[in-house]
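A protein chain is absent from this complex, but the other protein chains hold their places.
Let's look at chain A:
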Amino acid sequence: MILIWMICILLSGGILCWLTAQRLPLLAKWIALLTVIADMLIACWLFRVYEAFPDNTSWFINYQANWIPSVGISFHVALDGFSHLLLLLTFFLGILSVLCSWKEVREKTGFYFFCLLWSLAGISGVFIAMDLFLFYFCWEIMLIPMFFLIVIWGDARRRYAAYKFFIFTQVGSLLMLLAILALYFIHGRQTGNYTFDYFGLLHTVTDGATAKWIMLGFLFAFAIKLPVVPFHNWLPDAHSEAPTAGSLLLAGLLLKTGAYGIIRFVLPFFPEASVSIAPWMIFLGVTGIIYGALLAFSQTDLKRLIAYTSVSHMGFVLVGIFSFSNIAMQGVVMQILTHGISTGALFVMAGMLKERLHTRDITQMGGLWTSMPALGGVAILFTMASAGLPALGNFIAEFFILLGAFAGNPVFSVIATLGLILSALYSLRMLQKVFMGQQTVTVPVKDISTREFIIMAALSISIVILGLFPQPVIDTVRHLSTIHPSIHE
């Protein structure tokens, strides 16, 4: 029940923002902030429930209510350690996204925060839904507000980017809907129990070819979201045109729903089919790592550059998931969290620069260190994190993934390791172009304000903590390894 309250708080907070903003824009901002903070507090309080739960490998909150019983659809939400982590990430980045749009959004404030909060509600719905219909429902709900965020408050090419984003993801999700329905009917015919419930469908027996097709339906949706390389086309446009908070949510959360979907649905539902497709997926993952890094290296648009680093980092996630080893899976979860934080931070930084310089072109920046030492320091921290430097979270994540993948696919792991070198290249290039070198910006720029300092401090602290003490995270997701296909090991 508490999970439904969390979503309701977000939804009603969004409506309240929209209503109040006409008269009092400032109040709307505070409402938005308090709404997300309230959810964050609830999510933190859930830690205690989690601790108190005797067996911390399973679902410590489980709530089910009837929705459309005649077709076997129920309102089933549940939480395990993995979902809980993702919820925490959602609300953490949610708070930051409200904060970083505090000054950026000047017009139509109410509708902006409405979209932001509803998008967060959709994303948290995706992470807790345990009914496939509900999952699909939330999967779609999170898109529409995001579409509006891009199309109304985005940059010059916002329409193009927003259409592309929506249409790409929609192709995938409709194919997933077909796959869900196919699974539903196969399960229904086998057992006579027509249901969309996750736990009901979990033990559906499908024969080889059918399983493969259905799995491809699911995988297609998640691969577009993740994004896996041939389907990554929407990402640079959407990320670079979206407003700062939009980029933050896209990179920090929306991409993670793809990874979440593969881990939660594809692997447990279709273990054999996943094993058979694993080499291809690892190949695509490695391609993504290298290709994304190379493209990131050649960008001049700061936000596009960061967007391509996401492609590269998500390649690691794909490799980790499909190497079916415990250690790699722990790395994947770490990567999900740390990438959300580090890339989110980079996007926030790009947003701050854009606010001051009115450009995203890194050839027009340079020598900003002298005028903005504080932001420069933070930027160094996060580019290093993105490059996978030890003591920061990303290092643990990528190291674990490579370690886990090496046992099964030494060749691909070696190639993937090259990605780390490339990431150092593009990160350093970015840092050099923006903060070092000749001072090209003549207009006086202010260093970060208190609000921005709070955002950056929160991000920095969390990335360092994740780098130094990853054990709590790894503990919460240890049970994920038990749903791996056992055949492989």
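Convention: a residue touches a chain if its C-beta (ideal position, glycine included) is under 8 Å from a C-beta of that chain, and two chains touch if they have at least 3 such contacts; residues count from 1.
By our rule, contacts and distances are computed from a predicted model.
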Check: The hidden chain: which UniProt name fits, "histidine kinase", "ABC transporter ATP-binding protein", "Acyl-CoA dehydrogenase" or "NADH-quinone oxidoreductase subunit N"?
Finding: "NADH-quinone oxidoreductase subunit N"
Notebook entry, point to check: With respect to the chain omitted from the figure, which of A:148, A:324 or A:347 is a touching residue?
Noted result: A:148
Next item on the list: Pick out which of A:63, A:137, A:283 or A:399 touches the chain that's been left out of the picture.
Entry: A:137
Note to self: If I consider the whole complex, including the chain that's not displayed, which of A:4, A:38, A:175 or A:357 touches that chain?
What the structure shows: A:175
Item checked: Those residues of chain A which, in the complete complex, touch the missing chain -> 67-71, 107-108, 136-137, 140-141, 144, 147-148, 151-152, 159, 162-163, 166-167, 170-171, 174-175, 177-178, 181-182, 184-185
